[in-house]
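Of the protein chains in this complex, all but one are displayed in their positions.
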Amino acid sequence: MPEPLPEPLLRVENLVRRFGGIVATDNLSIEFARGELHAIIGPNGAGKTTLISQLIGQLRPSTGSIRFAGEDITHLPAWRRSRLGLARSFQITSLLRDFTAVDNVALAAQARDGHSFRFWGNARKEKQLRDAAQSALARVGLGHRGEALVSELSHGEQRELELAVALATKPQLLLLDEPMAGLGATESSRMVKLLADLRREVTIILVEHDMNAVFALADRITVLVYGRIIASGAPAAIRLNEEVKRAYLGDQHVVTRHG
Amino acid sequence: MKASFDARNIIAGLIVAGLLLLPVFSQATGNLFVLTLFTRIVIFALAAVSLNLIMGYGGMMSFGHAAYLGIGGYAVGILAAEGIGSGFIQWPVALLASALFALVVGALCLRTRGVYFIMITLAFAQMAYYVASGLSRYGGDDGLTIYKRSDFGGLINLSSRVQFYYLCLGCLLGGVYLVWRIVNSRFGMVVQGLRSNEQRMQAIGFPANRYRLVCFVIAGTMCGLAGALLANNTDFISPAVMYWTRSGDLMVMVILGGMGTLFGPVVGAIFYLVLEEFLSQFTEYWAMIMGPLLLLVVLFGRGGILGLVGRLSRA
Partner (left out) sequence: MLLVVEQFLNGLQFGLLLFLLAAGLTLVFGIMDLVNLAHGSLYMMGAYFAATFVAWSGNFIFGILLALGATLLLGIVLELVALRHLYGRDHLDHVLATFGLILFFNDMVRLVWGPAGLSLPLPAWLTVPVQIVPGVFYPAYRLAIIAVALAVALMLYLVVMRTRIGMLIRAGASNREMIGALGINIKLLYTLVFGLGAALAGLAGLMQAPILTVQIGMGENILILAFVIIVIGGIGSIRGAFVAAILVGMIDTLGRAFLPDLLRKVLSSAAASTAAPALSSMLIYLLMAIVLVARPEGLFPASRR
């Protein structure tokens, strides 16, 4: 007797998002299984960011539903989704610039540690938070950079910090919006290694343009064009898919970063 | 970093010492005026400290903070007019009224951001002004005389200039201490984080408006206390205390002194009010000098006075 499929961690059903006359998300349905690393790719303007924004709660869909771990989150505000275990990193780095790296991560840890309506003690001296922050930083390779201000970090380090902040919220699902954006070759491979390491503990949805990273990491790839899914499946199948190739570069082969 | 920190600490220390010793100086030289001037300055410094909490640390540019001076003041004035002269009743009422106003107005205003927020806090404060002007029973536009200062039994005699001054100073130092603790606490971290990047804070799971509202209420309440002190100081309360230009004055004090620093608002209040006093000795038209001065400060003086001190001591 075949076992019933486990409930997907994130289920998107008939998602539609219109901006006036433009349909950015066109009746999209997709499921993300627990434990997988699922990449979403597509040419510019495909609606990837719009989709992500709806998943994390920055944008409300026009119609459709989103279920996370069985719960309907379609109308929940972003902060509530974060509390349920949905973390994200931003396409354009969004950190607390006038704080140190460890402060940034500690705040994320603090968000998970009960309420913050405590007006007395010194938050920076709370060992529990500091330790949690330090270990998240070490995880992404920034263990030695904790005391640096965000403005003092390099672009690559900031991208890693974004990841550390997301990790400190102990997420079930990590939504990464172009984590490789603006990274050089060495930084990129570091990030890929990091993500490969992380996938064992947390489900990841990865929106990326960097095909090397995508094909190296993804369990499944979904291709978005004009707000619709034109292909979804194992990387090998996607690589050979004619429609996908056409969507990206007319009739040319899919080009990788060094191809 | 270290050098400027010490310079600011020295200034803070000097100010506290100076303020503590002021009555002694006043008695010694027989100069009563300086005592009354600084009582007023200390009260406004408390108001500025409370505004700095939401503006400097919280990033909420409230242009309606003077409303709380009025609410606290009128609480004392109205109760006094109705025969309730005990400070033990008046002052808690002042604080409660301020907190309630902050709660309601804050809940509405915090639905907006940026310049909208500035305009709306301004509008609600002006509404309070008009309401007070309409209270004909309590003097309306002409204001309300307070014949007896708040009575605290044997605890303290507010009619004594020196005792009253030290009470005000105590409230100011208490306020600064409270802000210091709040700002470094978990709550303070969240509020400062919200100032830095609200989107990021929401993404890690903090409901922005709740924390901001609580901060807003704390600041309003603290300013309500300043209002109660102000009413006692002038033995009088009028809607003019809440006129929007007063809110502007408070903002200037906070920014002039250095926004987001502990003693900045105190420095700013001292500087602004002393300057106002000084200039008005020379000319009736001191605002004609103060105005462009403000403009220049904005254009060239980043971080206010304490910021300047910081830069100079680093050089």
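Per-chain residue numbering starts at 1, and chain names A and B are given in the order in which the chains are listed.
Simple rule for what comes next: a contact is a pair of C-beta atoms (placed from the backbone, for glycine too) under 8 Å apart; a residue touches a chain by one contact, two chains touch by 3 or more.
Just so we're clear, the structure is a prediction, and the values are computed from it rather than from any experiment.
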item: Which displayed chains the unshown chain touches; value: B
item: Which residue of B:147, B:180 or B:285 touches the chain not shown here; value: B:285
item: Residue among B:57, B:124 or B:216 that touches the chain left out of view; value: B:124
item: Hidden partner chain, touching residue among B:61, B:183 or B:237; value: B:61
item: Option from B:144, B:169, B:204 or B:251 whose C-beta touches the chain left out; value: B:251
item: Sites on chain B contacted by the missing partner chain, in the whole complex; value: 61, 63, 108-109, 111-112, 114-116, 118-120, 122-124, 126-127, 130-131, 133-137, 244-245, 248, 251-252, 255, 284-288, 290-295, 297-299
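Throughout what follows, only the chains that are shown with their structure count from here on.
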item: Chain A and chain B, separation of their C-alpha mean positions in angstrom; value: 44
item: Chain B-touching residues of chain A, taken from the complex the two chains share; value: 56, 77-80, 82-83, 87-88, 90, 94-99, 103, 106-108, 110-112, 116-124, 126, 165, 168-169
item: For the chain B and chain A complex, residues of the former touching the latter; value: 181-182, 184-190, 192-193, 196-197, 199-208, 211, 214
